[in-house]
Structure formats: C-alpha cells, structure tokens
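Working notes, beginning with the structure itself.
Of the protein chains in this complex, all but one are displayed in their positions.
Our next item is chain A:
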Amino acid sequence: MIEIKNITKTYRTGDVDFQALKNVGFTIKDGEFVAIMGPSGSGKSTLMHILGALDTATSGTYFLDGRDLSKLSDDELAEIRCDKIGFVFQSFNLLPRTTVLRNAMLPLVYAQVSHEERDKRAREALFSAGLDEGHFYHKSNQLSGGQIQRVAIARALVNNPSLILADEPTGNLDTKTGEIVLGTFQRLNEEQGKTIILITHEREVAEHADRIIFIRDGEVVEDHGQHAKRIINRK
C-alpha cells in the first residue's frame, strides 16, 4: 500500500530552483497495476525515484506499507529497497560480463541469502519472467533487448517484493518485444498479485495497466481506472 501526500521535489542547479514535482498525492493499493503517464520532462522519473525509495521528497509524506519513508537515512532506504521493491530500468539493466543467473540473484546477494537458496529463487524468478533455461549461463552482453528486460524483471522479482517499479521498460524495445514484456507484467499482476507501477510516455503502453495517472509539469492532472476498457479490448 502506497500513500503519498503533498509531495514536492525541488532541484537546485546553481542559483535556480526547479520544482520537478508539485503537491503530488495519491494512494495505490496492493495488487494494483498502475501506469504513470506524461510527456518527457514532466517529472515521471523523479516521482518513480521517490516511490522507489531511491530519493526522498523535498516536502510531503510517503507511507509504504504503513512506514514513513520521508526521513530515512541512505542505508535505511537501501534496506527498504532490498526488502520491498523491485526495479526495471529503461537501459543498462544488467551487469556486463556476468551470467544471467548471477544478474538475477544480485538483490539476494545484498539480502544475505544463502548460496543454495539464491540459486533456487533466481531460477524460479527467471522462469516466472519467461526466460528459457538455455540462457541462464549466458553473459548479459550475449542477450537481445527483450531477453535483457526479462532478466531485469526476474531480478526485480527475485526478492519477492510487494512493489515493482518499471521506468520506461519498453523504451529501447521494438513494439513486438515490448508487447511480450508488458504481457509479462500483466501476468505477474494477475497471477501473483504483484503491485506494479509502470512509467511511460506512450499511451499504448500505459493502456496495459488497470489505472493511469497522468502527470504534466510535475502535477497530477488526471487519475482514472482503465479496467473496464481493458476487458472490452480483450473481447
């Protein structure tokens, strides 16, 4: 459960203050599949960094599963990310020269999980993300863009987080591969009940979610469900 209220984020470059987020507030319940949509430069990534405990807001409050994250230290935030959040980024997702399996288990390395347990869970996660077992020992630079994102999804899943954040996960993929990756998110949401927040500037991508939050110039301008529409689209 995510509750944010009156979130603002001000960047200071030299003498100039720039408000990237202005009074943003919403609630996302467990198991929702939400898209945050807006044009480039509207503050989506900034919002995602705050939601993902990578950064703290300049003002406002953020409760994740009832815990206030607005005033935690770097290491405390790292612990939250380790326990509760999985990330999929647009690019540079994987460690180079490292096997798929090792990449997928990286969060477990920092979560002090034993070697046997890690291996088991990384395989399960890769399987959930739809990656062939034949690729497990490939180096990450031998994979296609779609495969890379699936390894990234597996890595986001591996520590069994309650929240998965994906920032433009299809930005570097062709439409067909992008569809497969988005399908994976949908499946994880429906079958495993994961809360998923998908950040994108493309309407077609956002429409895979059940709910779309529009932001523009750092403000939420629209917030509505898409559920009905998706069911209609499928039929």
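Methods note: a contact is a pair of C-beta atoms (placed from the backbone, for glycine too) under 8 Å apart; a residue touches a chain by one contact, two chains touch by 3 or more; residues count from 1.
Basically, contacts and distances are computed from a predicted model.
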{"item": "Chain left out of the displayed complex - its UniProt protein name, from \"Fumarate reductase iron-sulfur subunit\", \"Cytochrome c oxidase subunit 1\", \"Multidrug ABC transporter substrate-binding protein\" or \"Hydrogenase maturation factor HypB\"", "value": "\"Multidrug ABC transporter substrate-binding protein\""}
{"item": "Which residue of A:155, A:194 or A:211 touches the chain not shown here", "value": "A:155"}
{"item": "Contact set of chain A toward the excluded chain (per top definition)", "value": "49, 52, 54-55, 74-75, 78-79, 81-83, 86-87, 89, 92-93, 95-98, 106-107, 109-112, 115, 155, 159"}
